[in-house]
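Below you'll find the structure I mean.
Removed: one protein chain of the complex. Kept in place: all other protein chains.
Going by the order they are written in, the chains are A, B and C; count residues from 1 in each one.
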Amino acid sequence: MMDEEPLLRSFTTGGLGNRMTIKVAINGFGTIGKRVADAVDAQSDMEIVGVTKTRPSFGCDLAVRKGYPLYCTFNDKERIDAFAPAGYTCMGGLSDLLEQADVVVDCSPGKVGAANKEIYVNAGVKYIFQGGEKHAMAERSYTSSANHEQNLNAPGTRVVSCNTTGLSRTLVPLYDRCGSLKVECTMIRRAADPGDSAKGPINAIKPVLKVPSHHGPDVMTVKPEIQINSMAVAVPTTLMHCHSIVAFLPPGHGLTTESVLDLWRNQPRIIIMNGGETNITTTAEVMEYARDIGRKWGDLHEIFVWEDGVKLDGDTLYFFQAIHQESDVIPENVDAIRALMGTESDWRASVAQTDAAIATYNGI
Amino acid sequence: MMDEEPLLRSFTTGGLGNRMTIKVAINGFGTIGKRVADAVDAQSDMEIVGVTKTRPSFGCDLAVRKGYPLYCTFNDKERIDAFAPAGYTCMGGLSDLLEQADVVVDCSPGKVGAANKEIYVNAGVKYIFQGGEKHAMAERSYTSSANHEQNLNAPGTRVVSCNTTGLSRTLVPLYDRCGSLKVECTMIRRAADPGDSAKGPINAIKPVLKVPSHHGPDVMTVKPEIQINSMAVAVPTTLMHCHSIVAFLPPGHGLTTESVLDLWRNQPRIIIMNGGETNITTTAEVMEYARDIGRKWGDLHEIFVWEDGVKLDGDTLYFFQAIHQESDVIPENVDAIRALMGTESDWRASVAQTDAAIATYNGI
Amino acid sequence: MMDEEPLLRSFTTGGLGNRMTIKVAINGFGTIGKRVADAVDAQSDMEIVGVTKTRPSFGCDLAVRKGYPLYCTFNDKERIDAFAPAGYTCMGGLSDLLEQADVVVDCSPGKVGAANKEIYVNAGVKYIFQGGEKHAMAERSYTSSANHEQNLNAPGTRVVSCNTTGLSRTLVPLYDRCGSLKVECTMIRRAADPGDSAKGPINAIKPVLKVPSHHGPDVMTVKPEIQINSMAVAVPTTLMHCHSIVAFLPPGHGLTTESVLDLWRNQPRIIIMNGGETNITTTAEVMEYARDIGRKWGDLHEIFVWEDGVKLDGDTLYFFQAIHQESDVIPENVDAIRALMGTESDWRASVAQTDAAIATYNGI
Partner (left out) sequence: MMDEEPLLRSFTTGGLGNRMTIKVAINGFGTIGKRVADAVDAQSDMEIVGVTKTRPSFGCDLAVRKGYPLYCTFNDKERIDAFAPAGYTCMGGLSDLLEQADVVVDCSPGKVGAANKEIYVNAGVKYIFQGGEKHAMAERSYTSSANHEQNLNAPGTRVVSCNTTGLSRTLVPLYDRCGSLKVECTMIRRAADPGDSAKGPINAIKPVLKVPSHHGPDVMTVKPEIQINSMAVAVPTTLMHCHSIVAFLPPGHGLTTESVLDLWRNQPRIIIMNGGETNITTTAEVMEYARDIGRKWGDLHEIFVWEDGVKLDGDTLYFFQAIHQESDVIPENVDAIRALMGTESDWRASVAQTDAAIATYNGI
């Protein structure tokens, strides 16, 4: 597929030279898009060449404040011209933006991916989709710790969903250590984001009646060797998802509860804290911790694992983890850009570079 | 142990003669007590000889309206005399009540069981504790479908918690059919009852950091052959608990998704409905259904299983069930009375009798 | 207008003879319709001739259980015929139902009133709309205590919304006593009904930005003499609305906090309780009280006023009241039927008859 794409303008085989920065477009400047933009903007090897909005709306203000060039999601003149009377300078349509870009991060609302992919391919830019799109459409998927190398120099990929990213963070190192892993997971999902006041339920638990759910098996798009099924319920909270995980390790794994914790402590983007000692016993206190340490938007890019909620009982490992649905995939998008551009083949090196840059604007 | 209890006044070996009704005391007339009282009151072979309150309070009104003799939870004259000025006729203290009773259903707040047990034994009455008390204290536990026969003529027992009762309803017939069963369960628990406005969280998920939790293993107090572990989280809803269950059937089980459903359809106190067809897709709509069919307090004594949330995948069975925490144990308490009194040795016969009587006041 | 309606089949001037019952159709058998049906069904001077559903759905079961003849909301054969394959006996379309009826209670979802009114007028039946429809369309509005007499023998009316009905219950007697009344009210509204899991917000307060809101002034459709404005917010709860009311009494009113309470104690459909004494301090405990006293669906037809939340400070009266949005208008619908049919001209007599009949199925 890749060699069929003559339009691809740049970096066909070996990545950037030292003097260049990767030019990144953000198509869709909403919950995910605005966060990816800031994370990209902080990287020394990348720059934001523009972000898109569908129409002149209050959300444009944020782009203006940050100094990101503003483009229209569409190409027709009428829509583009509508920005000026509202006081926003619109630099053009999506096509104009793509001409400036090496790679586009697609943060548009789900289910328009197939149409967008064609646009990106035709424009000769690499593309990154989010987890709302299907693996089959994107042709490959990505998390930093699972399959960075397999995404090197690919024309495009999909950063998997917040839930899958979170599962990958803790399960991939377990698999890598044990050589085999079978997992049953229940996802207790926040029903709406904090800034979304339209969705319910206000007072109910909503099971996802498709059993098993799609969430767990999605891990296999980045690490096919892990056998995983999941069930999911939505509950009336806005803060975080919580995973209740049972992992069956192979006989002779040689691990203990403590050595599992150590494994995760050596893994990036996992925070391990003891609920009893810190009084961080619910997702509310986890989010308060993120606010306290000065994280922008109160985000938590890391997966939160309760130390006292981990127990290895024979070959069965039980643990809880909390997932900040608005932000855990943000650094993965940055790493995925480096993978596609072929500028960093070592996932741990990319992660270290990404996280150090993010730390400059994101508290401690 | 039983033959060491000479004080036991009645029904030592064979139960009631035809002419007699079992005299039941309710110690503690709160959320559970008021419901057990009504269920017992509806049975033709039982009568309520009294209920207790700790002090004259608004809750006494309900006992007065129902015509249940009102007693004080304590025996000292001062406390008993405090009821009259508040306008309530108090018939005496707990000891006076126990003199009238064959069996006492202890519905007092948890953790006072050990002291109460001594009082009951000394008074020569049989006793039933609720799931808030420990199995070891009560010496045995009970659910109708799991171990009715083993409780026949026992001096006392413990009706297990709402969660354990619910698990027993669906898992015991599976075990009985398969001869072996291993279960991992995540309990998504309502954080407070509908009439309790003091407890939170308002906007958080709270994992129970003791892993595995005590809830699942409690099933083994009534059916030791089932291997079960559980994890639990509390979520901001008041209506029902929801169980996300993974059951590993033994090879050669011969079951299908449909035959599992049929097994449950032939089991009492399980409601199976299709969420897609009925639009009953959350615990809110389940509770609305209970209101619609005229259930008192809007209760649902049955376990609710979503037909389209059941999937047997090879040897692994996935399903969701919803548990009405305020009421599913109510009919079990009635059956447990018959077990202790030795008046009905067939659990299915007792269940049929209990449920038919409850139906007279409890909608369709 | 009334004498222009030659099609009106019955009760043209004086109401029913002794031997007859009022034939009532319910158009729309949902949250309100099912409750009105039961209330009507309990009246000795009324009978349900049928209820409508738009299509064969799970909600039809309730009609079948209650024995109410089932009709289709529409008249086309295809839709009517669709009920049989689903196992329901459909007696015909709306027109067939209206032929059997003296009066139709329109409980269809809001905003279809104008079209329905024409159907009802053409069919020669009297009609009652709910508060979701506009006063101008219905031409008049109704609450039992405000303007029963003005609705006598009218062709149709509108039972005002749950909020307006609740305000009318407490404000009309105040006005009648004082001869003048100016009111500012803030309505803290439940955002969704208990059985509705789709709507939010989960964690927010939503002010109604149209200021003043329409809720308060709607009182003037039944009692134009009361000067009232209101503001409203929606909050994440499903149980009840709560009104925070400031009423300015005219100088020389001669009332005290206690005499205001007495005024309300002599008014039907108001419950006054002391939060401090009963521990009923939130809408959760109010609803629990309704469950405890055995109310069907856990409904509370009465307005709940906290005795210790009432304070007359000079000429300014402060009080809170809680409104059960699913049910407070139910008895008003029954009274409205008698008003339109002209069978009972005394509102207090109608209320007494309605409430006594409802009490037969509705707890204490």
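Rule of thumb we're sticking to: a residue touches a chain if its C-beta (ideal position, glycine included) is under 8 Å from a C-beta of that chain, and two chains touch if they have at least 3 such contacts.
Bear in mind that the values here come from a model prediction, so they are computed numbers and not experimental data.
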Of A:A42, A:L62, A:M91 or A:M137, the residue in touch with the unshown chain:
A:L62
Sole touch to the unshown chain from C:C242, C:L300 or C:V351: residue C:C242
Given the contact definition stated above, which residue among B:S197, B:T257, B:T316 or B:S345 touches the chain not shown here?
B:S197
Given A:A146, A:A232, A:M287 or A:I323, the one touching the chain that is not displayed:
A:M287
Answer key for C:A42, C:V112 or C:V233 versus the chain not shown reads C:V233
Residues in chain C touching the chain absent from view:
184, 186, 188, 190, 201, 203-207, 209, 211-212, 229, 231, 233, 235-240, 242, 244, 246, 275-276, 281-285, 306, 308-311, 313, 316, 318-320, 322
Could you pull out which residues of chain B are in touch with the chain that's been left out?
191-192, 194, 196-204, 206, 236-238
Write the list of chain A residues that the hidden chain touches.
34, 57-58, 62, 65, 194-197, 202-203, 238, 277-282, 284-285, 287-288, 291-294, 296-298, 364
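The rule is short, and it goes like this: only the chains that are shown with their structure count from here on.
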For the sequence-identical pair chain A and chain B, what is the superposition rotation angle on Cα atoms, to the nearest 5 degrees?
180
Would you kindly state whether over half or under half of the residue numbers at the chain A/chain C interface are used by both copies, giving same or different?
same
Nearest whole angstrom, what separates the Cα centre of chain B from the Cα centre of chain C?
38
Roughly how far is chain A from chain B, centre to centre by C-alpha average, rounded to an integer in Å?
45
Spell out, as numbers or ranges, the residues of chain C touching 2 or more other chains.
194, 196-197, 202-203, 238
